[in-house]
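For this view, one protein chain was removed and the others were kept in their places.
Chains: A and B, in written order; residue numbering restarts at 1 for each.
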Amino acid sequence: MNATATAHPSAALTHQQRSLLLATLAFIFFTLLPQFWDNDGDLDSLANAMSYATLALGLNIVVGFAGLLDLGYAAFFAIGAYYYGIFTSFQVMPPWSESWAPLAYVGLVEKINQGGPDLVHFTLSFWIALPTGGLVAALFGVLFGLPVLRLRGDYLAIVTLGFGEIVQICARNLDWLTNGAAGLNGVQGPKLFGYRFGVHAEPYYYVGLVLVAFLVFVSFRLRGSRIGRAWMAIREDETAASAMGVNLVHYKLLAFAMGAAFAGMTGVFFIAKLQTATPEMFNSAVSSMLLVMVVLGGMGSVWGVVIGAVLLQMMQTWFLPQMSVWLHDIGKMTGSPMLQNVDMVQWTQLIFGVILVLMMLFRREGLVPAVRKVAPLTMEQQTAHVVRGGFQGLDKIGRWTPGTGVALDIKDVVVKFGGLVALNKVSLQVPEGGVVAVIGPNGSGKSTLFNVITGLVAADSGSITFQGVELLGLAPHRVLENGVARTFQNIRLFSNLTVLENVLIGEHARLTTGPFGAVIRPPSVLKEESRATEWAMNIIALFGNRLTPRWDQPVTALSYANRRRVEIARAIASRPKILLLDEPTAGMNPAESLELAEQIKSLHDLGLTILLIEHKLDVVTRLADNVIVLDHGDKIAEGLPDVVRKDEEVLRAYLGRAGGH
Amino acid sequence: MTAGDILLQQAINGLSLGAMYSLLALGFTLVYGIMELINFAHFNVFMVGSMIAMLVLQAFGLSGQQTILTGLPLIGVLLVGFIVSMVGCGLIGVLIERFLLRPLRNVKGPAAMITTIGVSYILFNLVLLTLGTDSKNFPNPLPPIKWEIGGAVLRLREVLIWVIALALMGGLTYFVTYTKLGKAMRATAQDPEAARMMGVEVDRVVMSAFFLGSALAGASGMIFGLYYNLAKVDIGFAAGLRAFTAAVLGGIGNVPGAMLGGVLIGLIESGSGQVIGAAWTDVVIFGILVLVLVFRPAGLLGRLAPNKS
Partner (left out) sequence: MLTRRNAFKAAAGLAATATVGTAGVANAADKVIKIGLNMSFTGADAESAVRVANAAIMAFDDANSTGAIKGYKFEYVKFDDGTATAGQYDPAQAATNARKMVSDKAFVAALGPQMSGAGKAMAPILSEGNLAIITPSSTNPDITDPKFAAQYRPAGKAIYFRTVATDAFQGPNMANFMAKTLKIKSVYVLDDSGAYGVGIADAFQAQIEKNGVKVLGRDRLDPKAVDYAAVLTKIKALNPDALYFGGVGQAGVKLVKQSYEIVPNMIKAGGDGVYSTDILKGAGFPSFDNWYSTQASPHVTEEKGSEVFTTRFFQRFGSRPDDYAVTCYTAAQVIIQAAKDIVATGKEPTRDAMQAAIQNVSLKGSLIGTVEFDPNGDMKNKVISVFQVKKDAAKPLDDTESQFKYVGVAPMS
């Protein structure tokens, strides 16, 4: 959000300043808290709440950002926990040999003797374990993710539930490694410059606080970066995301690994504090509780999940016991034995269930929604004069320099769905810098043609080359990387994102920021981000003041025609060499259609190659150099618009008229 | 026991488990097929079913395994038990659908699935707060008839489970294949939009799917009780998870697939208990599930739908 704020420093910056101020105040408050609140038990309780907050932050990356429902998230918590537990306790002690000496030198192990041969005792430092615990958990995240992330979302839910069980079963049954159900003995607490943390809650409280602050920071940095946008694109619409250049498997794995890393770090922290680990601490109830925290706070909302976690933890450990006490008192006063014996803590899970259901029915965005409300446009902005004609400010986006010859070459492509032949040996060519239109009745295979070009549908045979590169067999994001961008017939925007974010996702493949860059934000990343934003704003500005005043609005707030425009802007933002437009004027009134036709024409004038599906023949006539007619998967005609228009067979197929009248 | 006897006995064990899992898996698959929704509430609808069945049998004055019935009284009691638990669960399913899921029908994302998780929690804790966590001694009026086949033992209750499960599955298959409502269900599963245009009342179809699926869960609750003489508040999770795995294994949304998956999971469970160790059963089941999904993402009998873009 930083970059957008710098681009348009009107409302966003104050909002950002306000949250930054609140965060700083909260941090100072919690830093000072132990000075005037010295109950070790309460501090410990808060440290536990912080652990849940960091876990919820991690789950939020998986569920909230990337939209992958992970029901076995506690598995990664367990992995981090046991990683630290095993390498700081006396659980695993291989026989000593000199090859351990270098590790002993750096303090990772020590030689001990318990009578018998010398043994290796692992003495991993907490400060090394914290980051490496995250890495180890991330590694397992990738390992678990690889086979299942290609599955559809619902399967993922059940398989993650299974992984949660498997990790717990392993912790329970691999006695040599985990000491099984009896739990690890002798886990060491952290040391810092000779200061032993020991059993008092206060030092752990501070570590927890720093961990929460750090992971909140990381979450925000990721969310506002190319990585976060790719995740949210996947959450909103996988198909559109991949067509816009997002490598689905790669980014889902990254989300899984990043979420796992948060959990792994929390596991290390949690076990260092507790100094024992038993398998029951990581059962499926923990995963469900974390899900409730994320849902309550608001999926995708960083502050929301932190608040959700703290609220639920407080409800469990403070509010419900307190309420039981009140009820007992009321019971005593009214002489009701039922009230005197009621234990509200036992109602916790029931309350969880009710929270889930009520939130889903009435407030799906959670207590602290991720998408903040944007002030509606002023009357002046809404009624602003709209400039008609071609695109505005084309000079800012440069020109295409088309080569000569054939750009897109489709040869004998066959696509079958079961017994249905959707495309039957279709061939067509789009010359460099040309505009070709595909027409045909509904179900004639036009959209399938686009899908097969962009890798969403596999072809049974044939070939599709673009500038000499074979596209068949490429994943959708690879097709986009080769310069082929598209729009969809039934608009596939990323609904809960703003106009600017949608357009920025179009640029995804042209940017390079990775997860580390996104978090650290070195000058190179800042520069790339601000350039990307500038470019996106230029593309948005092409549509005059139709979109520009609305750049910060969620696309759901836009009119139908404007959504079509955003989708086209998103496609142009990817700097395509060929643009595939699927019925771009559908749902527009004649004036709007004409306006859009003019705009497409101005792109063409800049040298962009265009393949177009269109029903409106006046639009086709105005734009296309060449027209292809499909019917029932067959190409039945090809030629200049005016020629095709008069073709008998086309009339019969397309317009449903009987021939020879 | 010879190796053959062991194999036979484990097959009998596995088939009985499989019959139960199949019935439960059908509920998942019916709802998923029509709404593409994993109904986590199903886990505990099943548990509630077994509690209802227990209360019904207790209402007949049965307690523990003390009273044995034969002939008409036995058939009568069982029939009433099945009908009440099936109708009771069916109604719970309908209520969940009508009031909690229908408002979310057109909401994208995991909202509906999360709602079912919440409902599952609510059902579980309502039973927990009213009936307690202890294991209940489920009344069982079945006479302890058994047959020895070599070293293996086949008991009346196993035969009964198979017969009832087969009858219910047969009934369901008939319903889905030949009745008007069943055909409407299949049509909706294939293409809700087209079905609506052809005059199918989607609301009614969805509600029927919930009723049928939940009623089958009620029946499996009763069967579960008769088989194990046990009712307990936490049976929903373990059995439900395996049944769901069965549905996915067979190809979710596919009725014969759910049956096949259930039987396979039952056999895997008894096989792994014999060969690998009871504690690792879940690892084996999920391992197989992941392998199947990697190589056949749509499950054993499932078919990948063409991408609707």
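One rule holds in what follows: contacts are C-beta pairs under 8 Å (C-beta built on N, C-alpha and C of every residue); 3 or more make two chains touch, one makes a residue touch a chain.
It should be emphasised that the depicted structure is a prediction, and the values quoted were computed from it without experimental measurement.
**Q** Of the residues A:Asp343, A:Asp412, A:Glu470 or A:Glu534, I need the one that contacts the missing chain.
**A** That would be A:Asp343, which touches the missing chain.
**Q** Using the touch definition up top, pick the residue from A:Gln322, A:Thr512 or A:Ser559 that touches the left-out chain.
**A** Going through A:Gln322, A:Thr512 or A:Ser559 one by one, A:Gln322 is the residue touching the chain not shown.
**Q** Touching the hidden chain in the full complex, which residues of chain B are there? Just list them.
**A** Interface with the chain not displayed, on the chain B side: 1, 5-6, 9-10, 13-14, 16-17, 64-65, 132-137, 151, 153, 155, 224, 228-230, 232, 234-235, 237-239, 269-274, 277-279, 281-282.
**Q** Could you please point out the chain A residues that touch the chain left off the display?
**A** Residues of chain A in contact with the hidden chain: 37-45, 48, 51, 169, 172-173, 175, 180-183, 185-187, 198-201, 270, 273-276, 278, 280-281, 283, 285-286, 289, 316-317, 321-322, 324-325, 328-329, 332, 340-341, 343, 345-346, 348-349, 352.
Everything that follows uses one rule, which is that only the chains that are shown with their structure count from here on.
**Q** Provide the residue numbers of chain B that touch chain A in the complex, in ascending order.
**A** 32, 36-38, 100, 103-104, 107-115, 117-122, 124-126, 128-129, 237, 241, 244-245, 248, 252, 279-280, 282-283, 285-287, 289-290, 293-294, 297, 306-307, 309
**Q** Give every residue of chain A touching chain B within the complex, in rising order.
**A** For this pair, the touching residues of chain A are 63, 67, 69, 147-148, 150-155, 157-159, 161-163, 165-166, 169-170, 172-173, 235, 239, 284, 288, 291, 295, 346-347, 349-350, 352-357, 360-361, 364, 417-418, 447, 451, 456-457, 488, 492, 495.
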